[in-house]
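Only a single protein chain was left out; the remaining protein chains are all shown in position.
Order as written gives the chain letters A, B and C; numbering starts at 1 within each chain.
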Amino acid sequence: MATISALADAVDALVHDGAEIALEGLGASIPVAAAHAILRRRPRDITLVGTAPGPAGDQLVGAGCVTRLVFARLDPALHRIRDALVAGWPAPLEIEEHTQAGMAARYVAGASGLPFATVRDGYAGTDLAAVTNAATVRCPFTGEELTALPALRPDLAVVHAQRADRAGNVQLGGVPGLRKEAVLAARKALVTVEEVVDELEPEHGAVVLPAFAVTRIAVVPAGPERHPGADPCDDGVDLAWAAVSGDRNRFTTWLEGIRA
Amino acid sequence: MATISALADAVDALVHDGAEIALEGLGASIPVAAAHAILRRRPRDITLVGTAPGPAGDQLVGAGCVTRLVFARLDPALHRIRDALVAGWPAPLEIEEHTQAGMAARYVAGASGLPFATVRDGYAGTDLAAVTNAATVRCPFTGEELTALPALRPDLAVVHAQRADRAGNVQLGGVPGLRKEAVLAARKALVTVEEVVDELEPEHGAVVLPAFAVTRIAVVPAGPERHPGADPCDDGVDLAWAAVSGDRNRFTTWLEGIRA
Amino acid sequence: MSDQMLVTAARLLGDGEVCVAGCGPARRAARLARATHAPGLTVLGDDGTVDGVPAATAGAAEFAAYWLQGGRVDVGLLAADQVDAFGNVNTTVLGEYDEPTARLSGAGAAAEIATGAGRVVVLLPHRLSAFVERVDFVTAPGALTGPLDRAQVGLRGAGPVAVVTDLGVLRPDPATAELVLTEVHPGVSVDRVRAETGWPLEVADEVGVTAPPTAAEVAALRAG
Partner (left out) sequence: MSDQMLVTAARLLGDGEVCVAGCGPARRAARLARATHAPGLTVLGDDGTVDGVPAATAGAAEFAAYWLQGGRVDVGLLAADQVDAFGNVNTTVLGEYDEPTARLSGAGAAAEIATGAGRVVVLLPHRLSAFVERVDFVTAPGALTGPLDRAQVGLRGAGPVAVVTDLGVLRPDPATAELVLTEVHPGVSVDRVRAETGWPLEVADEVGVTAPPTAAEVAALRAG
């Protein structure tokens, strides 16, 4: 059952060396504050799972916290991840690449207590199938061969949401992405929210996670870049990050600032 | 893309002899008016798919429209279905029985373009597995054996919803049940609504089906028994129906009244 | 259902737990627990509703996949039509499946609750016709035919940890998995329970007597 605590305390309780941690959320829902708190915690040997890791994932890789990245999309602004992949800086990065639909299905399987997901598209006929963790499964009724993918069961999911009620029910808000699926697939979940309210008001498309599916909730201030109603194609966050990420020295200075 | 038309016209256009038709919805969301319109259309040889067929399914079976029933739960009030099963009145009824989770997974697989669903619970260890359409599938990663169920792809789904907007987007409202999954699994979908509005207001738990997933929308008056906010355990509808359903003569008179 | 039966079932639910309860006595018992000793109990309907949290209501598909099969439910309350010595539950047919003498409600969500929930409490009136040595149809697995069967078939969850009736409480013997009478309700004799049980019923060395409904429990039942 969800407990509400300070972000640093929640990170201390939930983030451990060697853990598999899922970070989900796009645009205004990127868990920026939680990523910074994790940077301050300085974990080692993290397997980072993120469909589109975004600036938060880029920061954790650039800080050397991540040894393995599971993803489907690397936005152009993410220079730290590319530097790790191509030049091994600050450390080599192992990758496991999937499609967005594959990541979705893998989370859904994990959330559903199943060991694998079945998908039709995205692997067959591509060069991805040969370089990632995928297999085939045959339909026992039609004989069709489909792609099987291993379920994702991260140790921890970290997502940002608009708000929670005092009982710990969380209203995601904004572009849903795969935040809900990651939380339900993970063994534990840390959700940052911008406010805790007496009662959740209905909102179109706002997914609500029941309190029993959330481990910790931490309140964080809404950053200036957060506009839940913003066009999901607005890449302002990424562009601002690109300038820092594009240069090792600028990034190192930025990281020292975050950890100061 | 959804078109809004009179219920009788929609039923004429979509209900055909021999079709596989899914009826979903519980309590206030049972598609009562649509079921009556189908009774008036007098289709033959229908395969009726309904997780909990309810009074609407009972009526179609009692009227002799249904030769095969796919279900997971038969509420006690449904005497017409039992009469068909035990005494073959008015015609023998073939059944394919599943669990609620099995029906859900079968709809989800159909809606997802997959030929089969994988489930862990509900079949293994029961006597159901031996008398229904189920198989096993082995996880290619863990070696675990799980239950495989054939996807449901009904020709038509019929559900009741609170309202639609003028563009044909449908807000289900009430207890969701498996209405959304049935609509998305079916090749075509008929949705009855109580009103058409300019704009859908957000509502907790109210699933919205985009217009492109719906074939026809028909406006029907809200019956006296419909209270979307009612306790889903309120079985008033079923109890009222039980009195009619419990007697062949009363049912026949009732059916004549509906068809008059 | 007797008040005694509902309060006895309610007391088996822990504060802070997640339980699932279909409509009827199961839901009444769960709500009673939340209204009394377990205010932090989450009560899920098998239709995807979350009792008292309309915002968190999902559909039956999410309930089945994410909450039950996903392993998030601590305890399930199952109303049974027939139960046997190993706690197997039948809600499908009496007699043969193809030519039943009575057609019951079917599995609904009972089968997946019986293996998806961490543990199960079974509710039914204690009548000879319903307490049989072997159920006519295993709708929801109990221990099947012995203590090792669930693991062998790959079923998760402890299965039925208690069968609560209007006469008392039966619990499985850990060694044999067979149901044993552990408690009777006030005023009920062990002989009466035996007379209403269709197999040679094992009885605990010390049979407890359940506490009668408290004033608070009765008030909550009347209000709920």
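As a convention for this text, a residue touches a chain if its C-beta (ideal position, glycine included) is under 8 Å from a C-beta of that chain, and two chains touch if they have at least 3 such contacts.
Owing to the predicted nature of the structure, the values given are computational and were not obtained by experimental measurement.
By the touch rule given at the top, the unshown chain touches A, B in the complete complex.
Touching the chain that is not shown, out of B:A91, B:A211 or B:I258: B:A211 (per the contact rule at the top).
The chain that is not drawn here is touched, among residues A:H98, A:H160 or A:K188, by A:H98. Within the whole complex, the absent chain has one touching residue among A:A10, A:L178, A:L200 or A:L255, and that is A:L178.
Of the listed residues A:A124, A:V196 or A:A222, the one in contact with the hidden chain in the full complex is A:A124. Take chain A: the residues that touch the chain left off the picture are 26, 51-52, 71-76, 82, 85-86, 97-101, 104-105, 107-108, 119-128, 131, 144-145, 175-181, 204-205, 207, 232-233, 235.
The omitted chain makes contact with chain B at the following residues, 1, 108, 111-114, 165, 167, 169, 171, 184, 200, 202, 208-213.
As a convention for this text, only the chains that are shown with their structure count from here on.
Averaged Cα coordinates give chain A a centre that lies 37 Å from the centre of chain B. Note: centroid distance chain B to chain C, computed from Cα atoms, is 28 Å. Per-chain CA centroids place chain A at a distance of 39 Å from chain C. Shown for chain A are the residues that touch two or more other chains, namely 113-114, 200, 202, 208. Within chain C, contacts with two or more other chains are made by residues 55-56, 65, 69, 116.
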